[in-house]
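With one protein chain removed, the remaining protein chains of the complex are shown where they sit.
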Amino acid sequence: MLKEFLFDVCSNHFISGFEYIKGDTLIKYFQPYTDSFEKDKLGSYIFKKSGINDKKIMLAAHIDEIGLMITRILDGGFLSFTTVGGFNPATLVGQEVTIHGREKVYGVIGIKPPHVTSEEERKKNHKIKDLFIDTGYSKEELEKLVKIGDIISLNRDPLSLQGSLISAKAFDDRACVAVMLETAKELNKISHKSNVYFTATAQEETGTRGAKTSSYKINPDIGIVLDVGFGKTPDMPSDSPELGKGPILAYGGRLNPKLTRKFAQVCKKYNYPIQHEAMPAKTGTDTEALQVSREGIPCILLSIPLRYMHTSVETIDLHDVEITGKAIARFINELDNSDLEEILCF
Amino acid sequence: MFLKELTELAGVSGCEYEVRNYIKDILTRMGCDYYVDKLGNIIAHNKGRKQKTIMVAAHMDEVGLIVSGIDSDGFIKFEAVGGIDPRVLNSKAVFVGEKKIPGIIGSKAIHLMTSDEKGKALPLGKMYIDIGTSSKAETEKLVSIGDYVSFNSKYVEFGDNLIKAKALDDRIGCSIILDLLSMKLDADFYGVFTVMEEVGLRGAETAAYRLEPDLGLVLEGTVCADMPEVDEEDKSTLIGKGAALSLMDNTTVYDIDLVRSIAKIAEDNNINYQYRRSSAGGNDAGAIHKTKSGAKTAAISVPCRYIHSPVCVASKKDIHSVLELTKSVIIENQKGEDHV
Partner (left out) sequence: MFNSELMKRLSDCFGPSGREKMIRELIMDEIKDFADEITIDPLGNLIARKKGKGKKILFSAHMDQIGLMVTHVDEKGFLRFANVGGLNAKELQGLRMVFADGHEGVICCEELKENEKLTTSKLFLDVASCDKEFIKENFRLGDMCVFKSDYYETDDCVICKAADDRVGCYILIEALKNHPSTDNDVYYVFSVQEEVGCRGAKTAGYSIDPDLAVAVDVTATGDSPDGIKMDVKLGGGAAIKLKDNSLITHPHVKDLLTDLAEKNKIRYQYEILEFGGTDAGPIHTSREGVPSGVISIPTRNLHTSGEIFNKNDVEECIKLLIATAGE
């Protein structure tokens, strides 16, 4: 179920600023487990699961992904492009793409062959401006199909690797949208009193913009921010968080210390594995916007370990998604049965 | 056209069996005589009117990777097989070994790089294949050192008569030879599917030794750099402008009379052709023309953008031009009384 959801949403595109296009895919999965649905004005999707008291808990995971945008149409049917969100140009070389013009146009991002590439060039990483999309059309033909400003998404079929590992584009941060789905499902089984808002935020990759507007709209009592973190690969220190060992709980100034500790306790009580990470200041997540929304929102931040961030082969362990979703449901249940004011009081 | 099937098979140099089995199967169904030599080349014979021995060659192998090690966490280290710019490998999907275990090529996330690292091309040693295992033992159950790795890239048709696939160099040539054999021309030639071109023209050498051709025709996918911001003189070939005739490369100075005669045949038959305006690279002609007492050899190629990457691009028009031109050259050379 979670895998089906992830493969489905990751086969679709939600480029920052254009999240509205594929909304149906998302609504289809969330509607059975939630009571109402609305959007903020930037295009964040807000699914509400109603409770019986007036407390509001906001879960935030961003639905948007990084993408490309056409800047120029060149002779020979090539396109120049800019990025929407941060890309490593190195990961775009040899990448297949879809241009969302008047109709969908296929393209590839090629590389100059060695005989016209100097030794000097070969040692360097590409810059975005050195890369072109080859559409195979003549310029005249192409101009009928696409315009400047059209968005471009990467092509990559989701892959099942060994065990419960899966790989696709945009697991940053749809892995966490799947966490919310799991929490919503789980809350059908265990009771909750608070109103829970599952928010698939827009435009995180271009500056946590959707989290800013959606949290203003919801005005929650607490925020649970979900994003991806760096899972251990051979080029990282040996004590880095690993895939398959549970969510990474963050500690630092952006997060509410007592709420964070409470989450750790709940996980211990119910035997959910978690990993830990210090984030002294900036987190690079929706927490940046949530924490300072209106009068302020106490937040916790959970990250799903992920390898190869911002490439078309982001890799996660489904197991992490599942236990994080379940742990959050338990956490909400425990919060409902404790004195929230007491917890939030400094 | 056998190109879709051919390009989606794995056949990294030294491990061409999938391609070989496929081609053998097609040849059997065609009722074409063939045998496989000691290195694994397939030599097929189209019997017909004969003035001379003609060898039409294309290589079955493709560039790829080979497993060189497995680290303690189960990540796979690799080396390149054939000439690959390491910059095309970042974040690509691959198949590992005979069981075709799906994997992806990983590297350090850009967020974790220093600004110095960001500016530099990532060398092979800083990339690894991730198949989703979490320990050395787990990986070793599925993968061994020496396993070949091929790109996971589907055949796609797009734009104006273009195709994208991996291994267009040189499944294009293989596909054209199969097309030629299926025509049952009344003109004698050997269709040779060679192995290990990408690692030193190994197969062509032994095949030519056996056949002793009078005329060698090498069908290739060749470099094409007709991209924005490349100077006109550096483009080498232009996509869609016809069969590319080689004049000189790193392995061969082509017999100019032969090349001009092929150009004339193209003109007489209204087939689009162009000269390959680069002397870089090399192909099986380098081995064939020097075998025994030597053989006049020409290379007729399909321009191929982004060659040696998972996303090679070629034009169906050019493939057609190469097919038509090769056919005409064979027929022209076997005209007259049958000597055999």
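For this structure, a couple of remarks:
Residue numbering begins at 1 within each chain, and the chains themselves are lettered A and B in the order written.
By definition in this document, a contact is a pair of C-beta atoms (placed from the backbone, for glycine too) under 8 Å apart; a residue touches a chain by one contact, two chains touch by 3 or more.
Quick caveat: nothing in here was measured; it's all calculated off a predicted structure.
In the whole complex the chain that is left out makes contact with A. Across the entire complex, the residue among A:42, A:200, A:228 or A:301 in touch with the chain not shown is A:42. Checked against the full complex, the one of A:88, A:135 or A:203 touching the unshown chain is A:203. From the options A:80, A:167, A:195 or A:285, the residue with contact to the chain not on display is A:80. Of A:34, A:162 or A:213, it is A:213 that touches the chain left out of the display. Counting the whole complex, the residues of chain A in touch with the unshown chain are 16-18, 20, 40-42, 69, 71-72, 80, 82, 84, 129, 147-149, 203, 206, 209-210, 212-214, 216-217.
By definition in this document, only the chains that are shown with their structure count from here on.
Here the CA centre of chain A is 40 Å from the CA centre of chain B.
Partner chain B is touched in their complex by these residues of chain A: 74-78, 80, 86, 88, 90-91, 93-96, 105-117, 122-126, 130, 132, 134-138, 141, 156, 159-163, 165-167, 230, 232-236, 242-244, 284, 307-313, 315.
On chain B, the positions that touch chain A within their shared complex are 71, 73, 75, 83, 85, 87-93, 101-112, 118-122, 126, 128, 130-134, 138, 142, 153, 156, 158-162, 164, 223-231, 234, 236, 278, 280-281, 305-311, 313.
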